[in-house]
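All protein chains but one are shown in place.
Labels run A and B following the written order; every chain starts at residue 1.
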Amino acid sequence: MAEQLARITEVHDLGMIALRGDLDAIAAALGMAAPDRTSIATEGDRMLGWMSPDEALLILPAASRAADLSRLTEALADRHALVADVSDARAVFDVIGPHADDVIAKLAPIDAGTMPAGHLRRTRLAQVAAAIWRIEGGFRVIGFRSVADYMRLVLANAAIPGSGLGPR
Amino acid sequence: MTHVPPFRLPRGGRLIDRSDQLGFRFDGRHLRGLRGDTLASALMANGQMMMGRSFKYHRPRGPVASGAEEPNALLGLGQGGRFEPNQRATTTALVAGMVTRSQNCWPSLDADIGAVNGWLAPFLPAGFYYKTFIHPRPFWKHVFEPVIRRSAGLGRAPTDPDPDRYEQAYGFADVVVVGGGIAGLRAARDAAADGGTVTVLEQSPHWGGRTPVDHAGGQAAIDALLSELRAMPHVTLRRNCMATGLYDHGYLIAREALADHDPNQGIPRQRLWRIRAGRVITATGALERPLSFACNDVPGVMLASAMRDFIDLHGVTPGQRIVVATNNDDAYRTALIAADAGLDVAAIVDARPQATGDLPRAVRDRGIEVLTGSAIAKVKGRRHVEAIAVCDQNGGGAITRTVECDAVAMSGGWSPVVHLYSHCGGKLTWDEGQALFRPDPDRPPLGADGQGIAQAVGAANGDLRCAGDLERAEGATMPVWVMPARAPHKLRAKMWLDFQNDVKVTDVELAAREGYASVEHTKRYTTLGMATDQGKLSNINGLAVLSGALDQPIPATGTTTFRPPYTPLTLATIAADARGEAFQPLRKTPMHGWHEAHGASWDPVGHWRRPYAYLQGAEDREAAVAREILAVRKGVGTLDASTLGKIVVKGPDAGRFMDMMYTNMMSTLKVGRCRYGLMCSENGFLMDDGVVARLSDDTWLCHTTTGGADRIHAHMEDWLQCEWWDWKVFTANLTEQYAQIAVAGPQARTLLERLNGSIDLSADALPFMAWAEGDLAGIPARIFRISFSGELSFEIAVPASRGLELWEKLHDAGRDLGIAPYGTEAMHVMRAEKGFIMIGDETDGTIIPQDLGLDWAISKKKADYIGKRAQRRLHMVDGGRWKLVGLESVDGRVLPDGAYAATDKVNGNGQRVTEGRVTSSYHSPTLDRPIAMGLVRHGPSRMGQVLDFPMPSGGSMKARIVDPVFYDKEGSRLNG
Partner (left out) sequence: MLILTCPHCGIKAEETELHNGGEAHLKRMGPGSSDEAFEDYMFARKNPRGVHLERWRHVFGCNKWFIAARCTMTLQVFGTYPAQTPAPPDHIVQAIRAARPDWNPTEEGVSE
């Protein structure tokens, strides 16, 4: 039997901090560049994603979470901003393999094949909200923790061997 | 003449592999076909021309077409869960071991009892059902309905779940070309030159459409186009992919067959494509029209194009001696192909006064007789064609001669396939010269930019000779709607328009006489075009006959609406992967696995699954709920409250915003304290409730109901973004970040103190409606002293990833205290014992807080809050509104939830006037008696009165109006 279209692995040990406020001020507090609209920027072991005109998502190693949380809370204390730890609210999956595009194309109403690196697309994965971006060899998908089992199931179903989207 | 083999021709058949025989079954008989056969060609090769019976008269029917438009050869395929009714034999590839059966006949295809309907035909005119089954009334239920139900319906629905897998995919292309014939492939090549992405969809397994069969050198031309296109990286060629519908803004739905009837590949059987096309080119070709002559439905009569397909593609023939009936040159191709295959072509019956084109000349050169100005008066034979009677086309059917034959190829001209163009609003125009409707290029379906989004090319555009250099000069088609032109009623009553639904020329004429002047009404009155083929063959002939009967031009009659899907889709394909566990997302709390392992019986709450109760041993739900309640009331219990919404509201204007969102005054809430709040919609109705905690000067935490989290967060954002966008407020829905556990019961504090936390839980340090932050059992926690059970109670929020750990530590530490997990039902009963309302029980979208005696939670000081103005409307301040009370069953039975209380008064309809209803009703294990709440007219001022609740089964139950707080009215238990 042929290989799965892509390998689906759940990613743990990520910290995530939701930040609402002026994006330039948030980036300054982090010492990072503000992300462009609908993009995700990487700096060292941190990633900063553009979520909406007044919301960013900081993704970082779980070990740095607590320190960054208090650092950011403090740095933004004098501004109108909201800093919230959402590390435990998320489920994260990596979809990696030669046909990772096909797996995403079966689940999200987006043109996965032409999605550029660095683009952060908030959309839906089948029936649940998700954010998707390219990583080495495929995609990273984040959704809500409560529907992790559902996400794992629909991703696995979309990746079954022999079901590539190429013309036959 | 007799109908004799061989039906498989000794040579020819470009798609079949004569070395690869495939066995299959038809109605229990073991038959053999060849790889490359369709089911129809394989049956024909076995001499099985009769493949079904018609719907109304149960007349014997063979295939009339060779493609998706086939109305007759509909079979049941497969067995058990894989059984599928109404599958077209003409488009179903033969697979080894296939099990097929005929349908719409009983007891068998050969001896069908329903055929008696045919003898009754004169008594079953159009609209028969509407006219006949109305009177006498009792006959409907006992005579007509059972008979109609047995004979109605085509095929039988499968009874087992479909074991196959299906999927869907999203596609994007600058241009989608629908149809892989010569026009489509050329259009794709032209479109690709612009550099955009091009996708070509072909419904069949083969490229080229009619070109390889109809034109010398056709296959070579197609192959050349294909190799050109395959070399273009931005062109995708997708076959076995049927475009079924075109919708708004270039949204095209298509079905790709991946493993049809070959379930052993382990891949999805079909895939539903949702393609977003920048532009759509319909190259969907044209369908040949039947001719309306008497008995044009006898097996062996088929479309001329279908007959040459069977001969050329599959090397099978419906007969040995063939007559071609036509009004055009194209059908002469069938005579040439049949003659090339060694068949005897008895005659061409051409309705036109003369036939002088290249093709008629070539036919005459073969010595085949051409009878111009002629018509078929009647086909002779019942189960297969035996002969035709010939007459003058312009006459009344007087027979001039009889020609023996065993197959008739008919062609009434061609109709462009305009379905996709029409689905999304494209209009058609009548082409008088060619007697066909074609897409009107000036009125195309529009895209988001207001420009045309679809364009038709080739035969689909009415360009019937679109093969360019490959074409030969052809004479004009002469419209022939009835053959012969002045056929008497007796002949017209045997001319089939809609083969599957048995609609004849006379039925449409009757509808016209009875006043059905609109083509849409005639369709429904006669059922013309309502069968599974959706009028693909019958549409144009039917509306031409209607136009004739109404004495108006065809464009004045118009067509019926073309609706998707182009061919039927199985529901499983539309559902795709959303079946079984993937049917909908189930939301699970961090403690879900623990609940499952401890006997949880689930309660669906929105997409969440919450434990209704934890069943121990042989316990039923009721016993478990009672045990859990008593455990809490006497000791301590834990409830997984993680599903409650948790929304943070922060900012300089957050207090002002909170005052608008809630009916209460939230801006004055002290940091460290909690307040129960109500939220109303703008039209005043109570939409959610929950405890609000003030976290800091500018930050509030709003708890919502389980079902309310997303809705309330959206409600807040709506007001913030669309009304008060200058207010400085941010919200964040942190519901999933936390696991939340309610620890309730007189031993709650004792239990928590055993877990060694940093938070002082004493009544002084943490009074009722206060919260504190710290850690508990080494886990960062926020503890709220709030209670929905009336007991001493703490709700503890910890990061979701630590929820299970805390839950297990609580249960370890509380074993000697009799700790029990409790579910949603115990929670519901305990809150009802305390007279607390529940959103969704006491509220139903028409209830304002004032109805529920919650005036204390509505600020009188605030100038405004969402819903305040609406609550001043006349009906809202009406003293007669039903209000919340407790209800005490008089005889000790539990009142049914939702039961209505009725007065002795009777309204204009003779019904008793109602005066209240039950909103919550339980057996209280704590009090060991029934308790209930309800909304009653003037309820609070009628304490002690007894209401009458009539029961649907007869009799009634009586209940006394009481205070809604049944347990611990003083609230002393809150302090443990």
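Methods note: contacts are C-beta pairs under 8 Å (C-beta built on N, C-alpha and C of every residue); 3 or more make two chains touch, one makes a residue touch a chain.
Since we're looking at a predicted model, the values are computed, not measured.
Enquirer: Would you indicate which residue among A:R46, A:K106 or A:R121 is in contact with the undisplayed chain?
Expert: The single option touching the absent chain is A:R121.
Enquirer: Decide which residue listed in B:H249, B:R401 or B:R893 touches the omitted chain of the complex.
Expert: Once the missing chain is taken into account, the touching residue is B:H249.
Enquirer: So one chain is hidden, and I want to know which residue out of B:D194, B:E432, B:E682 or B:E808 touches that hidden chain in the complete assembly.
Expert: Of the candidates B:D194, B:E432, B:E682 or B:E808, B:E682 is in touch with the missing chain.
Enquirer: Since one chain has been left out of the picture, which residues of subunit A touch it in the full complex?
Expert: Where subunit A meets the chain not shown: residues 37-38, 50-53, 55, 109, 121-124, 129.
Enquirer: Of the residues in subunit B, which ones touch the absent chain?
Expert: Considering the whole complex, subunit B reaches the absent chain at 247-249, 251, 276, 425, 446, 448-450, 682-683, 714, 717-718, 721-723, 725, 863-864, 868-870, 872-874.
Here is the rule we use: only the chains that are shown with their structure count from here on.
Enquirer: Centre to centre, by mean C-alpha position, how many angstrom separate subunit A and subunit B?
Expert: The mean C-alpha positions of subunit A and subunit B differ by 32 Å.
Enquirer: What residues on subunit B touch subunit A, complex-wise?
Expert: Touching subunit A from subunit B are residues 165, 167-172, 236-240, 258, 265-268, 274, 577-578, 581-582, 584-590, 607-608, 648, 650-652, 728, 730-732, 734-738, 799-801.
Enquirer: Considering the complex alone, what residue numbers of subunit A touch subunit B?
Expert: 1, 18, 20-21, 54, 80-82, 84-90, 102, 105-106, 108-114, 126-128, 144-150, 153-154, 157-158, 160-163, 165, 167-168
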